[in-house]
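Shown here: the complex without one of its protein chains, the others still in place.
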Amino acid sequence: MAETMQLEIFRYHPEKDSEPTFQIFEVPFREDWVVLDAINHIKDEIDGTLSYRWSCQMGVCGSCGIMINNVPKLSCAAFLKDYYPDKISIEPLTGFPVERDLIFEMDDFMTKLTEIQPYIIRKEGEEKPLDEGEYLQSPAELAHFKQYSMCINCMLCYAACPVYALDSSFVGPAAIALGQRYNMDTRDQGRDARQELIASNEGIWECTFVGECSAVCPKDVDPAAAIQRAKISSTVDWFKDVLIPWGKK
Amino acid sequence: MSTYHRIVPNTWWLQRRPYILFMIRELTSVFVAGYCIFLLVLVYKLTQGADVYGNFMAAMKSPISVVLHLITLVFVLYHTITWFNLTPKILVVYRGEERIPQGLVAGTFYVGWLVISAIVAWLVLGV
Partner (left out) sequence: MAKSNEPIWWSLFSAGGMVAAMIFPILIIITGILVPFGLAGGDDSLNFQRIHKAISQNNSVKLILFIVISLPLFHWAHRFRFTLVDVGLKSMSTLISILCYGGAIAGTIVSAVIFWNI
């Protein structure tokens, strides 16, 4: 008799439910299956109405983030065998409004990603003309920010962050890490432009360094470190502004 | 048709071990403040003369004082350890392409801690 295991999945149908419910599904247990395989099996063979996001199945697209036993994970990266034979509880990522089943509204996150100005900003008149060639950057200079460029926008960090769960006005780990990616890029001159958002009360200063964002990040971006480092640089700025107010910005 | 907003309970931190440890770390600050008050009282008693100070010293030898100190020590040590272990995340130093290992940065603080503790003990106890 083939082995099975149970998935208890959060269900919400906005057209008929006022409250979400949980539904238990029994799926085959396969050694090499990940949770996403089990969910796809449910959709294909048991209940076609189950709604969820997924794409690459290999941990690079950032689509399939869900809560597995209250821990944010990519469903394509969580193996059934790590939970077997216990029942797995599956919910949409914490901190976001739920649209349907495991699909959450990510508009807030998308807005923050754009507001952080995630592109190289050059000061007025300092754009290098094309015929002068590329901006040169050494491997050492790349090493300084490369980690922060690895973000796949999976939002597991937001789901792990209790500050964001309590207050969605918090700019959040991924957005700040992305800001730091550009702040630390030697080709960029836009740090001051991003500071309005990063150094605001809703930016780095709402973070209490719980550190779970970095713990759950599938790409080792370490957004917590990005935020704390921004606290240091912003504090240095603040003291400079206070002690040397006449200094050139 | 509406999106569903899940409420976060104020006991969110009890749900997972990392959050519980975080909360304990934050609560160490209460014991830090408590010891500040103790030190302040100690210095105040000093200004009130030898008798008052002597009585306070005697009170420090009571079981309840020892127990409170021990509890405070456990929490303050937890503060120290979490503080030094997190510092390398903030103080990032590169030599070329290589980042100085976090263990080395933290280790420097631990060594500094031992040195400072030895100096403080030598100054306070005069040994």
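Each chain gets a letter, A and B, in the order it is written, and its residues are counted from 1.
Convention: contacts are C-beta pairs under 8 Å (C-beta built on N, C-alpha and C of every residue); 3 or more make two chains touch, one makes a residue touch a chain.
Quick caveat, the model's predicted, so the values are computed rather than measured.
A.B. asks: Please work out which displayed chains the absent chain touches and list them by label.
C.D. replies: Displayed chains contacted by the hidden chain, ordered by label: A, B.
A.B. asks: Among A:22, A:135 or A:238, which one touches the chain that has been omitted from the display?
C.D. replies: Checking each option in A:22, A:135 or A:238, the one touching the absent chain turns out to be A:238.
A.B. asks: Looking beyond the chains shown, say which of A:72, A:172, A:203 or A:218 touches the absent one.
C.D. replies: With A:72, A:172, A:203 or A:218 as choices, the missing chain is touched by A:203.
A.B. asks: Can you list where chain A touches the absent chain?
C.D. replies: Per the touch rule, chain A residues meeting the hidden chain are 162-163, 166-167, 195-197, 199-203, 205, 208, 231, 234-235, 237-239.
A.B. asks: Suppose we count only contacts with the excluded chain; which residues of chain B make the list?
C.D. replies: Listed in rising order, the touching residues are 10, 13, 23, 26-27, 29-30, 32-33, 35-40, 42-44, 46-47, 50, 53-54, 57, 60-62, 65-66, 68-70, 72-73, 76-77, 79-80, 83-84, 112-113, 116-117, 120-121, 124-127.
One rule holds in what follows: only the chains that are shown with their structure count from here on.
A.B. asks: Just give me the whole-number Å value for how far the CA centre of chain A lies from that of chain B.
C.D. replies: 31
A.B. asks: Once bound in the complex, which stretches of chain A touch chain B?
C.D. replies: Touching chain B from chain A are residues 12, 14-15, 19-20, 70-71, 94-95, 97-99, 105, 139-140, 143-144, 162, 165-166, 208-212, 215, 222, 224-225, 228-229, 231-232.
A.B. asks: Flag every residue of chain B that touches chain A in the complex, lowest number first.
C.D. replies: Within the complex, chain B contacts chain A at residues 1-6, 8, 12-13, 15-16, 18-19, 22, 26, 86, 89-90, 92, 94, 96-99.
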